[in-house]
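With one protein chain held back, the other chains of the complex are shown just where they sit.
For clarity, chains are labelled A and B in written order, and residue numbers in each chain start from 1.
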Amino acid sequence: MADPLIFERSVPGRRGYLLPPSDVPASNPSEVLPAEAVRPSAPPLPEVAEFDVVRHYTRLSQLNFSVDTHFYPLGSCTMKYNPKLNERIAALPGFAWLHPFQPESQVQGVLELLYELEQLLCAITGMAAFTLQPAAGAQGELTGLKIIAAYQRKKRRTRSTILIPDSAHGTNPASAALSGFTVVQLKSGPDGLIDLAELKAKLTKDVAALMLTNPNTLGLFERDIKTIAALLHERDALVYMDGANMNALLGIAQPGQMGVDLLQLNLHKTFSTPHGGGGPGAGPVGVTKALEEFLPVPRVRKAGKRFTWDERGRSSVGRVHGFYGNVGVLVRAYTYIRTLGRDGLRRASEVAIINANYLKAKVQETFPVPFDHRCMHEFVASLKSLKASGVTAMDVAKRLLDYGFYAPTVYFPLIVDEALMIEPTETESKETLDRFAQALASIAQEAKTTPEVVRRAPQRMVVDRLDEVKAAREPNLRWVPAREAVHA
Amino acid sequence: MDYAPNTTAQLQEMLQAIGAGSFDELLQQVPRELQRRDLDVPDGLAEAQVISLCEALAGRNRPLTEVVSFLGAGAYAHLIPTVVDAVAARGEWLTPYTPYQAEASQGTLQAIYEFQTMVCELLQMDVANASLYDGASGVGEAAVLSLRATERGRILVSEAVHPHARQTLATYLRGSQATVQEIPAVNGVTDLDALGKALGDDVACLILQQPNVFGCLEPMAQAGQLVHRTGGLFIASVYPVSLGVLTPPGAYGADIAVAEGRCLGSPPAYGGPGLGLFTTTTALLRRIPGRLAGCTVDQAGRRGFTLTLQTREQHIRRERATSNICTNEGWLALRATIFLTLLGPQGLRELAALNLDKARYAKARLCEVPWIQPLFDQPCFNEFTLRYDPAVKVEAVNRKLAAAGIAGGLALGDWYPTLPQGSLWCTTERLSREAIDRTVETLRRIA
Partner (left out) sequence: MHLPADLSYTATHEWIRREAQDAAVGLSAHAQEELRDIVFVELPKPGRAVKQGEAVAVIESVKAAFDIYAPVSGTISRVNEAVVKTPQIINQDCYGAGWLFAVAPSTPAEFSKLLSADAYAKQIEASTH
C-alpha cells in the first residue's frame, strides 16, 4: 500500500518547527505594508508535526534505489561511490555558511580552494584554464557553445553549423540549438567511431565546431582524434569534447593533447559528487590558452599570497550563474581529488576500464556487443535477439529491478538496436559484476521460457509498470484538495 | 586512498578472463603518443590528512556562524531546522540517479510531486517544475520561453532586477535575434510611465523582481496589467520566504514566476548550488523547461509517480527541446520540501513577519546614526537601501565593520554608478536585536 502524500497527513494545528520569539517590536504586516502587497491568507502548506515529517521522508527514502544500496550500471553516468568524507567537508560551516558577497578578506580559504581546483582540473585534462561557474554538464555545454560563438564573432565570421555524431547525448544538440546553431548530424562509421569521409563531406565553410565525446557513448576511444582535430583546425573550426566519459582518461590520456579546444567535465560523474536524485551537479569548462579570454567572469586570481576575484574580461561570454557556480559541489570534488591524488586518479580509470572489459566479456556470453573491440570504461550490448520472444530491452531493464539492480541505460545510443549501455565504474567489486552478469543470463533464459515474467516486470517493487500514457494525457502535476480536483 | 575495492590479485584474475596479458593491452585503441602516466597533481592522502587540509582551508574563512552579517542581495541566510540535514543526508536521498526508472524511484518522485505542489501553493501558480539550476538561470529560461510562446522579439526588464540575473539573461540571449530593453527605476521602484512608453506589440515579456534589488516593493499588479494589454507575458522573480507575508505572483497576474529557492532549507554555501523555482500558468505547461513529476496509476491501479511530458526534454527532442537542462537541483528541492513541511503555513507566516520586523527595527536604529539616511521612501520586506553622507565612504565603513566581525550592507556603487553612497542592508531572523544594536554603536564610533 503506497504511502500517503504529506498533504494527506496534514492535521490542522500541527507545527513542525518553532521559531525563536521576536526580540524586536512586532508589527502587523497589514498595518505597515500597502494593502495590495499583503498576502490575505497563509500559503496552504500541509500542517504536520516534526515526527510526522521525519517518518514520512524517511519512509519515502526507503522506496528508492540509490548508489549507497544498489549497483547502477548506467552508461555514461559514472555512478561511482560518493565518499562520505566529501559530505563532511562540504558541510563545514567554514564552507557552507559563507555569503557570496562577504569581503575577500573573510573568504580567502574558499578562494584558495577554487583556485587550486582550477589548477588541478588543468593538470588532469591538459587544458590551459577552467571556469567553475556552470551548474551542470548541460550548462557547461551551453557555456562552451557561447565561447565558440564568441570566437566566431571575434573573427568576424557568422558560421552557424555544429557537427554532432549520431551517437551523442541529447544535451549536445539541445545545447547547440539553444545557442542558436544549426545541428548537422554525422553518421557513425561501421566501427562505431567518427567516419573521416563523412566528416570531410560535411565539413563545410559554415562549420563553427565539432562536438564529440571521447571515449564515445559506445565506450570506444576515437583513435583518429588528432586527425579529426587537425581537419577542423585547418579551417579554424573548433573541437568541443563532451567530457562526460572522463572516467576512462584520468592519468591515461589528456584531452589537451588530443587537439581538443574546449571541454566540460561532469563533477557528479567522474569526480564522485552525489547525484542527489537529479542534482546538484557541476560542469566546469576547460579551454585552450587561445580561448581563455572568453571564459565567464569573475575568475579567481592569485596575487602573491592573496586570492581575489577578477571581474575583468571584455571578451568574456558573461555570466551563466547567479554567483560563482555550485561551490558546495566544487568543494566535494576538490576533496575527492586530494584524497585520490596522482596514483588514485590513475587507478580509478585503470580499474574502471578493467571492470568494464571484464563485465563485457561476461555479458557477451549472453548478449552480443556490436562494436566488439576492447572498450574503455563502458560498452553497449544489443538485446535485439529477444525480439523473437516479444521481449524488449525495456522489459529486461525492468526485470533487472526485480533482481536488485538498477537498470543500465536503454535505447541509447540510438545507433544500436535494443541497446543496453553498461558502465560499472571502478568502485564496484568483482563479486557484484559476477552477480549482475548472472542476473542478465537468468533473465535471458526467462525470456526464452517464460517471457511474460519479463514483460510484466517489475513485480517486486512497490509499484509495477506505471501508466505513462495516462500521466501524459491527463497531466496531474500537483496535489489539490479533493473538493477542487479537476483534470488538467 | 582510493575507493576501488578490487585487489591486484582480483584484477589479475579479471585480466585473464578478458584474455589480456596486462592492463596496457586494454589501451590498444589509444594511440601510443597520447598515452601518459604522469599526472601533475599531489599524492593522495589518508582521510585524516584530507580533513586537516580542508579544515585549514575552511579555517581561513569567516562564516556567518561567526560573523554578524547584513548581506542579502539575492543570497539569504535563514535558519535551517535540524531535521532537514538529518533526513536529507540519508544515502537513499543523496545518492540515487535521476528517477527515469520510476518503479525504483518512488521516493524521489513522490517527493518531487510534493515539492511541485508546495511551490505552486507558495507562489499561487498552476504548475511548477522539478527545479532549474538557480534563480538567475530561471530568469533566462523564462525569457526564452516567452520569446517562443509569443513569437515576438523584445524583452523588457527593470533595472531594479538583480544585476546577476540580468547578466545571465544577456548570456542566454546573446546570439539570438532578441533584444533586451531596460526600464529605469525612479525612487527605488520601476518607472511605470517609462514602462508604458516602452511597451509595444513586439514585446514578448516584462521581467520584474519582487522585492526588487533595492529591497523595495514594486507595483506588480499594475505593471502586469500594462504588459498584458499589449499581449506580452509578465515574468516575476520573487523571494520565497517573503511569500509568507507578501502577495504571491499568481495573485497579481504573473504568467511565469521564478525564484532562488536555496533560502528554503539550504545554507548560502558561497552562492551555490542554488535551487531555481520555475512556475507558470496552465496555458504555458507544454513549454516548461526541465523535469516534471506526474501522478498516475500502475497496472494494479495503485497510485504511483513518474516523470512525464518528457517529450519536451533533451533526451527525446534533442535540438527541438524546450531547454537543454538535464541535471537540475534535486537534492536541494528535497531539502526545500522538508523545510516547508516543517514550517507549515503558520511557521512560514511567522518567519516572514520576523524578517519584516527585524528590518523595520534595524532600519530605524541605523538611521539614528547621523550620517545615515534611507535612500528610498518605499515599503520593504527584509532588505532596504541606505544612503551615507558624501563625506563617508561605503567601502571604508565596511572595512571598519569587518574588523569588528560585522559584514555591513553591500555597497551599491559598482552595480549602480548613480548611487555611489548607496548601501543595501538585509536582516533575516538569524540576526539578534543585540547584534543590530552593537552594529549601530560600532557605526556611531566610525565617523
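The rule is short, and it goes like this: a residue touches a chain if its C-beta (ideal position, glycine included) is under 8 Å from a C-beta of that chain, and two chains touch if they have at least 3 such contacts.
In this text, all values refer to a predicted model and were calculated from it rather than measured experimentally.
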Touching residue (missing chain; options A:19, A:128 or A:472): A:472
From B:6, B:69, B:237 or B:310, residue that would touch the chain that is not displayed: B:310
Residue of B:197, B:286 or B:444 in touch with the missing chain, whole complex considered: B:286
Residues belonging to chain B that touch the chain removed from view: 286, 309-311, 316-317, 320
Footprint left on chain A by the chain that the document does not show: 468-469, 471-473
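Going forward, only the chains that are shown with their structure count from here on.
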Geometric centre distance via CA averages, chain B-chain A, whole Å: 19
